[in-house]
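One structure is given below, encoded as C-alpha coordinates.
Of the protein chains in this complex, one is absent; all others appear in place.
Right, chain A next:
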Amino acid sequence: MSASDHESSSPRSQLSTHVFGELLESMIVDVASECHRIARLGLERNVEEEEEELRLSAQARVADPSNSSEGNGKNVVDIFGQTHPAIASEIVDCMNCGRPIVAGRFAPHLEKCMGKGRKARLKAIRSSTMAHGRNSRASPLSVYAPYSNSSTTNRIANGSVSADHSQGFEEYALEES
(Lines give C-alpha, C1' and ligand atoms only; values in the text may rest on other atoms or scores of the structure.)
Protein backbone atom coordinates (compact mmCIF):
# COMPACT_ATOMS: atom_id res chain seq x y z
CA MET A 1 0.00 0.00 0.00
CA SER A 2 1.11 3.52 -0.59
CA ALA A 3 2.03 5.97 2.16
CA SER A 4 -0.67 7.02 4.60
CA ASP A 5 -2.76 10.05 3.88
CA HIS A 6 -1.55 12.42 6.57
CA GLU A 7 2.02 12.28 5.35
CA SER A 8 3.62 15.08 3.28
CA SER A 9 1.91 15.97 0.08
CA SER A 10 4.59 14.31 -2.01
CA PRO A 11 2.69 11.12 -2.84
CA ARG A 12 -0.41 13.23 -3.32
CA SER A 13 1.38 15.61 -5.65
CA GLN A 14 2.71 12.57 -7.46
CA LEU A 15 -0.84 11.43 -7.94
CA SER A 16 -1.94 14.89 -9.01
CA THR A 17 0.85 15.09 -11.54
CA HIS A 18 -0.09 11.67 -12.83
CA VAL A 19 -3.72 12.70 -13.26
CA PHE A 20 -2.63 15.89 -14.99
CA GLY A 21 -0.42 13.89 -17.31
CA GLU A 22 -3.36 11.72 -18.28
CA LEU A 23 -5.52 14.74 -19.00
CA LEU A 24 -2.77 16.34 -21.07
CA GLU A 25 -2.24 13.16 -23.05
CA SER A 26 -5.95 13.08 -23.85
CA MET A 27 -5.67 16.62 -25.15
CA ILE A 28 -2.69 15.70 -27.29
CA VAL A 29 -4.46 12.71 -28.81
CA ASP A 30 -7.47 14.98 -29.40
CA VAL A 31 -5.43 17.54 -31.35
CA ALA A 32 -3.52 14.86 -33.23
CA SER A 33 -6.64 13.04 -34.38
CA GLU A 34 -8.33 16.28 -35.42
CA CYS A 35 -5.31 17.33 -37.47
CA HIS A 36 -5.06 13.86 -38.95
CA ARG A 37 -8.67 14.09 -40.02
CA ILE A 38 -8.18 17.51 -41.57
CA ALA A 39 -5.08 16.37 -43.40
CA ARG A 40 -6.57 13.17 -44.79
CA LEU A 41 -9.87 14.73 -45.80
CA GLY A 42 -8.10 17.66 -47.41
CA LEU A 43 -10.24 20.09 -45.48
CA GLU A 44 -7.65 22.84 -45.52
CA ARG A 45 -8.40 25.03 -48.51
CA ASN A 46 -5.12 26.88 -48.51
CA VAL A 47 -2.71 23.97 -48.75
CA GLU A 48 -2.25 23.96 -52.53
CA GLU A 49 -1.99 27.76 -52.63
CA GLU A 50 0.69 27.75 -49.99
CA GLU A 51 2.71 25.07 -51.75
CA GLU A 52 2.38 26.92 -55.05
CA GLU A 53 3.53 30.14 -53.43
CA LEU A 54 6.49 28.44 -51.84
CA ARG A 55 7.50 27.03 -55.19
CA LEU A 56 7.07 30.32 -57.01
CA SER A 57 8.98 32.32 -54.45
CA ALA A 58 11.79 29.78 -54.53
CA GLN A 59 11.92 30.02 -58.33
CA ALA A 60 11.83 33.78 -58.30
CA ARG A 61 14.63 33.87 -55.81
CA VAL A 62 16.70 31.61 -58.04
CA ALA A 63 15.97 33.65 -61.18
CA ASP A 64 16.73 37.03 -59.64
CA PRO A 65 20.52 37.29 -59.31
CA SER A 66 20.51 40.31 -57.03
CA ASN A 67 18.16 38.47 -54.64
CA SER A 68 16.40 41.67 -53.63
CA SER A 69 13.36 41.60 -51.35
CA GLU A 70 9.82 41.28 -52.76
CA GLY A 71 9.12 44.95 -51.99
CA ASN A 72 10.31 45.89 -55.45
CA GLY A 73 6.99 45.44 -57.20
CA LYS A 74 7.83 46.64 -60.71
CA ASN A 75 10.83 44.44 -61.43
CA VAL A 76 9.44 41.18 -60.11
CA VAL A 77 10.43 38.12 -62.14
CA ASP A 78 7.70 35.86 -63.44
CA ILE A 79 7.83 32.07 -63.58
CA PHE A 80 9.72 32.06 -66.87
CA GLY A 81 12.38 34.30 -65.51
CA GLN A 82 11.30 37.35 -67.49
CA THR A 83 10.80 40.88 -66.23
CA HIS A 84 8.19 43.20 -67.69
CA PRO A 85 8.13 47.02 -67.72
CA ALA A 86 5.08 48.61 -66.13
CA ILE A 87 3.64 50.02 -69.40
CA ALA A 88 3.75 47.89 -72.55
CA SER A 89 5.94 49.68 -75.07
CA GLU A 90 5.22 47.86 -78.33
CA ILE A 91 3.61 49.93 -81.10
CA VAL A 92 0.52 48.59 -82.88
CA ASP A 93 -1.74 50.04 -85.54
CA CYS A 94 -5.30 50.91 -84.64
CA MET A 95 -7.66 48.96 -86.93
CA ASN A 96 -10.21 51.73 -86.69
CA CYS A 97 -8.30 54.84 -87.65
CA GLY A 98 -5.07 53.28 -88.86
CA ARG A 99 -2.80 55.27 -86.61
CA PRO A 100 0.20 53.71 -84.86
CA ILE A 101 -0.51 53.58 -81.13
CA VAL A 102 1.59 52.52 -78.17
CA ALA A 103 0.15 49.26 -76.88
CA GLY A 104 -0.04 50.51 -73.30
CA ARG A 105 -2.20 53.41 -74.46
CA PHE A 106 -4.33 51.33 -76.80
CA ALA A 107 -7.45 50.98 -74.68
CA PRO A 108 -7.91 54.69 -73.99
CA HIS A 109 -7.27 55.36 -77.63
CA LEU A 110 -9.91 52.88 -78.74
CA GLU A 111 -12.37 54.47 -76.35
CA LYS A 112 -12.01 57.78 -78.08
CA CYS A 113 -11.64 56.30 -81.51
CA MET A 114 -14.56 53.89 -81.56
CA GLY A 115 -17.08 55.94 -79.66
CA LYS A 116 -17.39 54.43 -76.21
CA GLY A 117 -16.30 57.67 -74.59
CA ARG A 118 -18.33 60.86 -74.33
CA LYS A 119 -16.36 62.93 -76.80
CA ALA A 120 -16.46 60.22 -79.42
CA ARG A 121 -20.23 59.97 -79.14
CA LEU A 122 -20.57 63.73 -79.54
CA LYS A 123 -18.18 63.48 -82.48
CA ALA A 124 -20.42 60.81 -83.98
CA ILE A 125 -23.53 62.89 -83.56
CA ARG A 126 -21.92 65.94 -85.08
CA SER A 127 -20.36 64.02 -87.93
CA SER A 128 -23.54 62.12 -88.76
CA THR A 129 -25.47 65.41 -88.85
CA MET A 130 -23.02 66.79 -91.39
CA ALA A 131 -22.88 63.53 -93.34
CA HIS A 132 -26.66 63.38 -93.36
CA GLY A 133 -26.82 66.76 -94.96
CA ARG A 134 -23.95 66.19 -97.38
CA ASN A 135 -24.54 62.67 -98.63
CA SER A 136 -27.59 61.15 -100.26
CA ARG A 137 -26.27 57.70 -99.34
CA ALA A 138 -26.19 58.67 -95.72
CA SER A 139 -26.77 56.11 -93.03
CA PRO A 140 -30.44 55.62 -92.08
CA LEU A 141 -29.62 56.12 -88.40
CA SER A 142 -31.30 59.08 -86.79
CA VAL A 143 -29.15 61.74 -85.21
CA TYR A 144 -31.06 61.47 -81.96
CA ALA A 145 -30.07 57.88 -81.30
CA PRO A 146 -26.38 58.18 -80.55
CA TYR A 147 -26.11 54.79 -78.86
CA SER A 148 -27.34 52.69 -81.71
CA ASN A 149 -24.52 51.55 -83.94
CA SER A 150 -22.43 54.55 -83.15
CA SER A 151 -19.37 52.65 -84.24
CA THR A 152 -20.82 52.14 -87.72
CA THR A 153 -21.72 55.81 -87.93
CA ASN A 154 -18.26 56.74 -86.85
CA ARG A 155 -16.61 54.55 -89.39
CA ILE A 156 -18.58 56.07 -92.18
CA ALA A 157 -18.26 59.68 -91.17
CA ASN A 158 -14.97 59.89 -89.34
CA GLY A 159 -13.47 63.04 -90.68
CA SER A 160 -13.67 62.19 -94.37
CA VAL A 161 -16.13 61.59 -97.16
CA SER A 162 -18.09 58.48 -96.35
CA ALA A 163 -17.69 56.52 -99.57
CA ASP A 164 -13.91 56.64 -99.58
CA HIS A 165 -13.56 55.83 -95.94
CA SER A 166 -15.79 52.76 -95.89
CA GLN A 167 -13.96 51.54 -98.93
CA GLY A 168 -10.71 51.95 -97.11
CA PHE A 169 -12.09 50.09 -94.12
CA GLU A 170 -13.22 47.17 -96.25
CA GLU A 171 -9.81 46.87 -97.77
CA TYR A 172 -8.25 46.90 -94.37
CA ALA A 173 -10.65 44.27 -93.16
CA LEU A 174 -9.72 41.99 -96.05
CA GLU A 175 -6.07 42.42 -95.32
CA GLU A 176 -6.59 41.36 -91.76
CA SER A 177 -8.23 38.08 -92.61
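What we mean here is this: a contact is a pair of C-beta atoms (placed from the backbone, for glycine too) under 8 Å apart; a residue touches a chain by one contact, two chains touch by 3 or more; residues count from 1.
Methods note: contacts and distances are computed from a predicted model.
A chain of the complex is left out here; the name its UniProt entry carries, from "Tubulin epsilon and delta complex protein 2", "glutathione transferase", "Transcription and mRNA export factor ENY2" or "Aminotransferase class I/classII large domain-containing protein", is "Transcription and mRNA export factor ENY2". Which of A:H36, A:R61, A:H84 or A:R126 touches the hidden chain is settled by the complete complex: it is A:H36. Counting the whole complex, the residues of chain A in touch with the unshown chain are 1-2, 5, 9, 12-13, 15-20, 22-36, 39-40, 42, 44, 47, 50-51.
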